[in-house]
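Every protein chain but one is kept in place in this view of the complex.
Chain naming follows the written order as A, B, C, D and E, and within any one chain the residues start at number 1.
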Amino acid sequence: MITIITNKEFSTGIETSERADGRAFDELRPIKIEAGVLNRADGSAYLELGGNKILAAVYGPRELHIRRLMQPNRAVLRCRYNMAPFSVDDRKRPGPDRRSVEISKITSEALSPAVFLEKFPRSTIDVFIEVLEAEGGTRCAGITAASVALADAGVPMRDIVVSCAAGKANGQVVLDLSEIEDKEGEADMPIAIMPRTGEITLLQSDGHLTSEEFEKALDLAMNGCKKISEEQKKAILGRYG
Amino acid sequence: MITIITNKEFSTGIETSERADGRAFDELRPIKIEAGVLNRADGSAYLELGGNKILAAVYGPRELHIRRLMQPNRAVLRCRYNMAPFSVDDRKRPGPDRRSVEISKITSEALSPAVFLEKFPRSTIDVFIEVLEAEGGTRCAGITAASVALADAGVPMRDIVVSCAAGKANGQVVLDLSEIEDKEGEADMPIAIMPRTGEITLLQSDGHLTSEEFEKALDLAMNGCKKISEEQKKAILGRYG
Amino acid sequence: MITIITNKEFSTGIETSERADGRAFDELRPIKIEAGVLNRADGSAYLELGGNKILAAVYGPRELHIRRLMQPNRAVLRCRYNMAPFSVDDRKRPGPDRRSVEISKITSEALSPAVFLEKFPRSTIDVFIEVLEAEGGTRCAGITAASVALADAGVPMRDIVVSCAAGKANGQVVLDLSEIEDKEGEADMPIAIMPRTGEITLLQSDGHLTSEEFEKALDLAMNGCKKISEEQKKAILGRYG
Amino acid sequence: MVTIIPEIIRESITNLVKNGERSDGRSFYEYRDISLETGVIEKSEGSARVKIGKTQIVIGTKPQIGEPFPDTPNVGVLMTNSELLPMAAPDFEPGPPDERSVELSRVTDRCIREAGVVDLEKLVISEGEKVWMIFLDLHVLDYDGNLMDAAVLGSVAALMNTKIPETRIENGEIIVDHEKMISLPIKEKALMTTFAKIGGELIIDPSLEEEQIMDARISIGIREDGSICAMQKGGANPLTKDEVIKAISKSQEITKELRKHLPEN
Amino acid sequence: MVTIIPEIIRESITNLVKNGERSDGRSFYEYRDISLETGVIEKSEGSARVKIGKTQIVIGTKPQIGEPFPDTPNVGVLMTNSELLPMAAPDFEPGPPDERSVELSRVTDRCIREAGVVDLEKLVISEGEKVWMIFLDLHVLDYDGNLMDAAVLGSVAALMNTKIPETRIENGEIIVDHEKMISLPIKEKALMTTFAKIGGELIIDPSLEEEQIMDARISIGIREDGSICAMQKGGANPLTKDEVIKAISKSQEITKELRKHLPEN
Partner (left out) sequence: MVTIIPEIIRESITNLVKNGERSDGRSFYEYRDISLETGVIEKSEGSARVKIGKTQIVIGTKPQIGEPFPDTPNVGVLMTNSELLPMAAPDFEPGPPDERSVELSRVTDRCIREAGVVDLEKLVISEGEKVWMIFLDLHVLDYDGNLMDAAVLGSVAALMNTKIPETRIENGEIIVDHEKMISLPIKEKALMTTFAKIGGELIIDPSLEEEQIMDARISIGIREDGSICAMQKGGANPLTKDEVIKAISKSQEITKELRKHLPEN
């Protein structure tokens, strides 16, 4: 038998109506975005959101060697979302799992509407997202970072896609769930939007929401996206300004 | 410790000279064949034989994308035999195992002699066999169904290949072994023939047979094939008639 | 509980300053090389060194089908080092592991400098090394055998690469470590040279050596290489002489 | 494999929708014919064959006794897996599940898990040690669009159809009594409705043809009380907030009708 | 890789056979030179090197103590695996076993298992708990046709050559005594003969050249008493009933001669 003495005390916030980390219901975790952090990649970005540390890199538009993926009239935007083995409490085995395959697919769909893919027939734009440290909400953080990396790579875009989650934890509709809120909460709803038009390019939901809660969560998440969008712009300007 | 109370009582027929399910030594299990059961496939067939439920589908002749498999003077006939995870008592893990790789190979060899492959150089004809439920004799049932699916696809053929097993169970040479006879019996011998000429396109044997028993089993199996062949024809006529 | 009574008594030589198998510090294990032992391969060699039994085969120069590996101005020399499942005490699972991937890479680099690769643009020379029985020093034995197989295949070469290890066991710098010396010793240093010039094409070291011990080991290993080189030449002459 | 849809087909379908019509004559919020049978595989402890139009999936369950996940010692395990069989479409290839297959099984799994279709707490045999693991396998036989709704409908039916042996503990030993087969504890019948956006309109249950040219897709899982248990947007174009809200409202209505296809329990 | 055989070679070999001849001068029912050595790998508990003509296989066994399969608690386990090494032929590629390799190992396995070559019941150490598992690995080094007959001949020799430590149970503990090595319990020496059909004739032990142009192949496993333990047809053309019956009868004769290559036991 192995007995584990733990010193980790999570306040799950269940006792009070407040959030475990003291945030207001509509408050984002601290965020930091930097563009142009890698040398070899055509574009790159680093993002911290709460305890999340995310790196995104872009190669392309470049030649696509796999003929069966080629599109005659536009580029393919391929994504690979990957977690570092040391990014989570229990070591993650290297290589794709079902979760990362799904996230890679929906990330590609979240970014594609903003990119002028039709300008680059028969090409690929490759987006690589590395989660160096995970603390809830990595898929949104990855999309937000990837969008900055696309801009850094000079890929022509209609808009800078931005992503954020809202959800329900401890009976309350809240913005930007932390890891503990995601795990113990009632619902998580990541979205991505093109901020100029407010159009939705990613929408998932997992959990239990009434229609009213859904609308409230959607509004919260869209507002969160707009705040994050400002940080994206600063990062891009910081690179070129 | 886990104790399992079971209510499954198999009569293995060892007590008497009769077969466990009461069939005569030369009697097939109930059989049902239907052609044209799928929408997307170029041809398809559904077959029930005793407790076996088999679906076969055909695509082709169509372009072969894998250059190293291409034959300059004829089509390649590729087969994939696959068991559904829920088709057997203990869940089968998805994906090919050694047994299914071998069955796929010998199924391809069993069907090829009947098909005018030389009419379609550089092409492929793809045969997919899905075992939805298995109760002994699935490879024969798969070949029989696949042949009907080839006919349903309009693939030009010399003959409709038909397959059936004979073997030895409980000391007796018998036709069309059930799952329990296959498992507890002394020998299993699946064959496939082209019924017009009686030529043998599949022959395997596994177990213990004298030469005399072999000849008896071969005759039984060929007769079984002829009966099944009638059902194949009905199914094809039922589709087009 | 399983109790294992063993009759294997290894003298590890730790008691005395002598080597476990009674060899002098600069003495090779018995060696035997034969060229041209296979029929299909373009060239082949069989080598025994102590308890090692190694087979090497060469195909090529031949067309390279994998475009992304192709070199426009020279041939690629590809190696595959592989251990038979029965070659070691505990059965080795078939297929490449990390150790064999690394050995394959450094074997390719050890052999390449001696081959006139520039004569065969866009081609491949494939070297296959099979360890049928392993008793310490298989990578060196594999390189030595592969070089004879290249000569047997008539591949044009500057020199016949030869490989041998020295190391430190039981406090003493010694030539050609046996399995037990490798396992219990302080350092193992495999090298390969082109004997005409003495140039080093492989050098690895694993363990603990002072600079002085390193130089002593290097000299020992180079001398060992020269002795083995004579056996290589005899094998090649034996084939053609 | 990339399927290239001729521009003329895209235009023709889009124009129909803009005129309030669909190529197979359906209205925007009308499903194709649905057929649902259960108990179709005798060796499977629970099974269903579902057809929506010509799309066809056979679903089977396999219960196994296993260990719970270390972080959830007091609930059983539901494992959902799907195979887009190469017989189901000319561009489905043999091999490990691709991203479409992974998405299908994960969305189905989330919809069923988050809605609480199976009362997983009742699948514990001995807390922290032994629980029932229910494997739910989706075998996609024929693909003519809208796999998600078919997958969820058939999965709920297969779970409702599933029987497991009663277990009890006697003298520290687990007794698995195959003479007493009991139904899985079903506590909710959530279903999913999928909308395609074509020509600026939302239509439900897209056929293959409609899927191939649609701008976006949204699938919504709805519980019996009308609340949302799962959502998944797909496709390479965006949706507006209003479209999403409209889709949710419609799916609350439509799943009520869809639920009538489920067998009585 | 597809090997294309020129039509002229096919015709030349076929015409020879029609005239009762073979390109290497053999008669129809004559094996090429056979060599069989055992004990060739010291670290292997049992081993053999078999050559039929220029075809060469090294076979080694590895015994391990493991658990029996749940449905056969009272028999040991035999696991047969083969690798068609890329050194053996220009078209054998590295990687997981392809269908040819799988067929070779499965046919060899069936021939040996169904004939009862090893008395697997005697490999039980503690019923339902611990048994000997014998791994039989076929390493194909040189491929010049007729791998099946070589594989079975070499495998039987390697199994006859295999020594395992004696085991006993003392005070509920398993004692594995490497000081007392005993032979595997061999109770039957079944062998296999392979026929190729060329130009309407059956010939045994096809060379690579003959295999490449043959219409069909049949391999027959025969026990010492002449009964059949395994059969496997191959090739893209059919056989007649008479051909099969003739092949069986011939293989009953020929395996008697072939068996003389096995070591005395």
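General observations
In this text, a residue touches a chain if its C-beta (ideal position, glycine included) is under 8 Å from a C-beta of that chain, and two chains touch if they have at least 3 such contacts.
All values reported here derive from a predicted model rather than from experimental measurement.
Contacts of the undisplayed chain with visible chains (whole complex): A, C.
The residue touching the chain not shown here, chosen from C:32, C:105 or C:119, is C:105. Counting the whole complex, the residues of chain A in touch with the unshown chain are 1-8, 38-41, 44, 51, 53, 55, 57, 59, 62, 80, 82, 84-91, 94-96, 126, 128, 130, 132-135.
In the full complex, chain C touches the omitted chain through residues 68-72, 98-99, 101-102, 104-106, 109, 112-113, 187, 189, 193-194, 197-211, 214-215, 218, 222.
Just so we're on the same page, only the chains that are shown with their structure count from here on.
Chains that touch both chain B and chain E are absent from this assembly.
Chain centres here are means of the Cα atoms, and by that rule the chain farthest away from chain C is D. Among the other chains, A has the CA centre that is most remote from the centre of chain E. We define each chain's centre as the mean of its Cα atoms; on that basis chain C and chain D are separated by 57 Å. Separation between the centroids of chain A and chain D, computed from CA atoms only, is 26 Å.
A straight line joining the Cα centres of chain A and chain C is 50 Å long. Touching of two or more other chains is recorded for residues 68 of chain A. Shared interface positions of chain D, defined as residues touching 2 or more other chains, are absent.
Arrangement of the chains shown, judged by which pairs touch: a linear chain-to-chain path with two open ends.
The complete set of chain-chain contacts reads A-D, B-D, B-E, C-E.
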